[in-house]
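Structure in structure tokens, see below.
And then chain A:
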Amino acid sequence: MNMRKMGKWGLALLAASALSVAFANAQEKVAKIGVLAPMTGGAAADGNEMVNGARLAVEEINAAGGIAGYTFEVVVGDTQDQAADTVTSAFERLAGDRDINVMMTGYASGSNFEIELMAEQEMPYIISANAAQTRDIIAPNPDDFPTVWSISPSYDAYETAMVPVIQQLLDGGALELPNKKVALISSDNPYSKTIMEGLQKNFEDAGWEVTSADLLPFGEINDWRAFLAGVRQAAPSVIINTDYLPGNAATFMTQFLEQPTKSLVFIQYAPSVPEFLELTKDRATGVVYNMLGGVLDTPQNPRAAEVVEKYKAKYGSAPGVYGPALYEQVYLYADALAKVGDSTDRLAIGKAIGETEKQIAAGVLRFDPQTHLAVQGEDAIPIQFFQIWDGKRELFYPARYATEEFQTPPWMK
Partner candidate 1 sequence: MDHSTHEAPLLEVRNIERRFGALVAVNDVSFAVPAGQVFGIAGPNGSGKSTLFNVMTGIPFGPSAGKVLLEGREIQSLRAHEISRAGIARTFQKDAEFGTLSAFENAYAGAVYCAGLSGAQAREEAHKALDDVGLSNDRRDKAAGDLTVFERKQLMIASAIAGRPRILLLDEPAAGLTRPEVSDLAELIRTVNGRGVTILLIEHVLPLLLSVSQHLLILNHGAVIASGKPAEVVRDPQVVEAYLGKREAAL
Partner candidate 2 sequence: MPASFNLKTLAIAAVLILGLLVPVVIEDTYIRHLFIIAFIYAIVAASWDLSLGYAGVFNFGHVAFFGVGVYTTALCAKLLGIDPWIAMLLGGAAASAAAAIVALPVVRLQGIYVVLVTFAFSQLVLQFVISQSQITGGTQGLVRVPTIELFGYNFLRDYKFGYYYVAFALLVISTLCLRYITRTDFGLSIRALRDNEDYSLARGIPIGLQRLKVLMASAFFAGIAGGFFAIYLRVASPEVFNFSTMALILSMVLVGGTSSIYGPVIAALVLTFISEGLANVNGLSEGRFMLVAVAMVLVLLFFPKGLISIIDRWPRGRGARRPD
């Protein structure tokens, strides 16, 4: 082929590709999804899972031909260590992109202050943690936040469900406890502290004796022995640790088992994180935890298993909470976009999201118009109680979803 001929071919090729691009543009519009996630720093593991979940859904949707003429694209805004300036920088960077008309996150900051930034720009924003902060900001004036929605339900059930569940186990004979004493411990963060204080009240109201309710500094805790020494003295039949960091929880379990007492051990949230099981291995068998807005993996909700399997197939490891959460968030947005048809009509999209009623991995999702949180309840997003047994999480409450019966933990036998 001589040069001239090659030039001709090249020109033709160029023209063809230009045409095809123009054609594609006419047919496909791009709706970019801004994902706020901590991609660097201590919470990077969570952040990666959020982005993975969102990408999984986006690829599925694009492979199926997009929604309402749009294909999706994920744009990540790194919130780093969740400091206010970095979160705002990430937000502004995403908000500056005219193709981004929705944002989502597992959590972006400790305070959820970015909700106000979203509301100012009428940006549809879906969030899946820090429900208490979300409620505090939105509940006073829900109409000011027409586009912000939380798929995580109110955390009240963390405080109220515990006593009835234990009572039910006692009544059913699945559990025998020598006394009605409970020891509580929490780290100083609003999530854990609020739950501990709520639990204390609920236990006391139900006639239990709270032998201790200790507060530890927030962060890495390597020594639970002081607390455990006190526990051995008071010998309560229930021990509840509401600190949610998986590393701390694993240390707690290890040190508890050095000289265990005959107590039911409950740990908040941490056992749901994949590495907790990796780190504790068989030491975790018998531990109880509960979950609001987590994956409802039960035969009654096949959606959950489907999402988890897809995630595993693509990324090679089981997801925690945020992978499935962001996956579902993308679909919420896709549904709303299908309904509205125009990605730039943010208010309409926000309204459509708020009207959602569908089965998701965590249960049945619909939103409370007063708080913009997902509705909590057995027929909505249920609270789930799990017990860890041989490296597996067995759901034992609510009974209608249960996969396994509660068993007496090995150290209590």
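The candidates were selected such that all candidates are chains of the complex that A comes from, given by their letters.
Simple rule for what comes next: a residue touches a chain if its C-beta (ideal position, glycine included) is under 8 Å from a C-beta of that chain, and two chains touch if they have at least 3 such contacts; residues count from 1.
On a predicted model such as this, the values are computed, not experimentally measured, just so you know.
Undergrad: Going by the C-beta definition already given, which one of 1 or 2 is in contact with chain A within this complex?
TA: Result: candidate 2 touches chain A.
Undergrad: Mind pulling up the chain A residues that touch candidate 2 in the complex?
TA: Result: residues 39-41, 44, 76, 78, 80-85, 88-89, 92-93, 95-96, 109-113, 116, 120, 133, 136-137, 188-190, 193, 217-218 of chain A touch candidate 2.
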